[in-house]
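All protein chains of the complex are present and in place, except for one that has been dropped.
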Amino acid sequence: MDFYLGLAQVIGVHTLLGLSAWCLLHTGQVSLAQGGFFAIGAYASGMLTTMAGWPLGVALPAAALISATVAVAVGFPALRVKGLMLVVATVAFAEIVRLVCFNLTWRVNTGSGPVGPDGSLGFGGIRYFPSNGWSSIEILILIWGLVAAVMLALAWFDRSRIGTLWRAVGEDEVAAQSVGINLTAAKVSAFGIGGAIAGLSGGIFAHQVTHIEHGNFTILLATFAIAYPILGGLASLWGTVLAVIFIQGFLIEGLRVLGDWRSLLFGALILLVMLLRPSGIITSPIGRWFARSIRFDRPAAPTTGGKTHA
Amino acid sequence: MNYNNLLDLSQSLIDGVLFGSIYALIGIGFTLIFGVMNKINLSYAAASVAAAYVSLLIVQTAPPALVYVAAALVGGVLGALVYLICFHLLPLNKPLATLMSTVGMLLLIDEAIVHITAGMPQNYPAMFVGANIDIGPLSLRSDLLFVFGFGCLVMIGLTLLLKRTRLGLATRAVSQQPVAAQLCGMSITGTNMSTFVIAGFLGGTAGAMAGAAIGVLSPLLTLPLTVKGLVVTVIGGLGSIPGAIIAGLVVGGAENLFQYLRGVSERDIYVMLLLFAFLVFRPGGLFPPPAGRD
Partner (left out) sequence: MQFRLTLLVGAVLGTFALTAPAANAQERTVKIYGIGAKSGVVRIFGLNSEAAMKAAADQINKTGGVTMGDGVKARMVIEYLDDRCSAEEGINALRRVASQPDAIVVNGPTCSNVAEPLFGILQKKAGDASDSGLQFPIYTDVAAKGGLASISEWSFRNVPSEAAMYKSMFEWVASTRKDLKTVWGGVEKDFAHSNATYNIMKDNATKAGLEVAGQSEWLLADTSFATQVREMKRANADVVAISAHPFTTCGVLKEMQRQGVKPKMLIGLTSSSSMETLQGCAQQAEGIYIPTSFAPVTPEAKTAAKAVQAFNVNMDLHNAAAWENMFVLKDVIERQKIMGKPETVAADRVKMREGLAGLKQTVGLLGPVNRGADREAIKPFLFVQAKGGEWIVAHKP
């Protein structure tokens, strides 16, 4: 039982990460910076709970806010680049964040010895959950409560004017601009909101694994962040959830019965799903059923998935 | 700065620029595919390293030169396979789906290498062992000079191919206006496939050259080469072959420059900052593609 609770926690954290990339993909931006925002959230919240002794309830929003601020700051210069150029520019940003984590040494003495980031040795001892007696089910409720809140907020955005603007920019930038949509506002707001969500998920991640180091936040993580919404389908938020369940639940944990074949099939099955469903899992019968039965967002209308060059 | 420091700095720069030839070769492959299909093939560097791995099969029986040729040929075959699986089966208007299919292929190739070799580094035959060209106190590695020369030849060859041959004409037509090209009787599949095979030849050679220059093959190589290849492609300007060569040398040189000045822990921070700034201030790269509506 504990295992399934733990797995559901992991799925929750990755769903948040995927949703953060969803915001950007919706405005037609393929960003690999999400891993960087995730890392900022992880380090910031970990430092706040262990070094400053803040409760998690304050540290998590603070971490999200810090990530969002950095994301907005990155969003402005990133406006100038598009398509593949943006992919590489955001890779550069994510690598800078990772390397700053790698070089960051800031230890303070607390009652139980020194804590804090220790350069390449990583940042351990982020034991807020166990040392405050949180049970697996409580952690799970916290994580999925946040996931639900974020999804409701995004669904509401999507129906509101902001969502329409985002979509318009994502579908055709030039057309959107020519009808008077403010590209800067649309793109930078997507960066900011995506950054906040990624920071939130990073913050939970740090407390879930108790030890973080720069090696957790490589390009591979950022690739997964965009893989979830693309694999799931951009038409609905549920696509991202389905894709995370598919990758974390099925490909990684479910396929353990296959032994050595599991890791070989990992890439192959991602490839296969993309070939069978180029618009995402959400367009499959099971995806449509899933979206229909728990629907609070916009009905899955066929979209072209944005004119993103990548 | 005394004489020794100056000497070390120059030598570091030379080494870096020469090693950049390998990045340039990978970059040319990326840019070639992007130029034709307007899509990125993220599995390209992994397939290139895989081609070098496959060529190890004949390393016991064949001279090194033949091993490199084998790597190039395998690279071509892998290029065709990647095209058929990851690109041909997907609709053209789904660039994100193609992006993910090549990510899946990248992970698959990586893990296949790991499963066959258990992740252990493999010895790879070197070129021109011990033959360095000395200019005063500075020395140039002859194997990397060879890679550099090879890259320049490839550039000339590809430019001639694109400008002077029927295949080149078809390639340019397909990349500019696929539907019109098809209406004029050109085969989109055939043209794209040949581009992938040519890029694959190059990739296999680049994989072999990287293996020869480093002396070992390891699955650790694929991700850094993918990132370096992408970086070189965008700095050079999407679709520009001379741009990719210049960018490759610049990236290699910048890496070693910052390594010399700031040490290895901070090296990549400066390289990446420079890259970010470059892209923001010159979003088209060194040789921007002709402007037009996407």
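We call the chains A and B, going by the order they appear; numbering starts again at 1 in every chain.
Everything below uses one rule, namely that a residue touches a chain if its C-beta (ideal position, glycine included) is under 8 Å from a C-beta of that chain, and two chains touch if they have at least 3 such contacts.
Not measured: the values here are computed from a predicted model.
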Displayed partners of the chain not shown (whole complex): A, B
Hidden partner chain, touching residue among A:P61, A:P77, A:G125 or A:G163: A:G125
Absent-chain interface as seen on subunit B, which is shown: 4, 8, 11-12, 15-16, 19, 111, 114-115, 118-123, 126, 130, 132, 141, 210, 213-216, 218-221, 223-224, 252, 255-256, 259-260, 263-265, 268
Absent chain, residues of subunit A that touch it: 1-4, 6-7, 10, 102, 119-122, 124-127, 129-135, 205, 208-216, 245-246, 249-250, 252-257, 260, 262-263, 273, 276-277, 281, 284-286
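Operating definition for what follows: only the chains that are shown with their structure count from here on.
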For subunit A paired with subunit B, centre-to-centre distance based on mean C-alpha positions, whole Å: 30
Residue numbers on subunit A that touch subunit B, as the complex places them: 25, 30, 77-78, 80-85, 87-89, 91-93, 95-96, 99-100, 102-103, 120, 174, 218-220, 223, 227, 230-231, 234, 260, 263-264, 266-272, 274-275, 278-279, 304-310
Touching residues (chain side subunit B, partner subunit A) in the complex: 34, 38-40, 85-86, 89-91, 93-97, 99-101, 103-112, 114-115, 223, 227, 230-231, 233-234, 238, 265-266, 268-269, 272-273, 275-276, 279-280, 283-285, 293-294
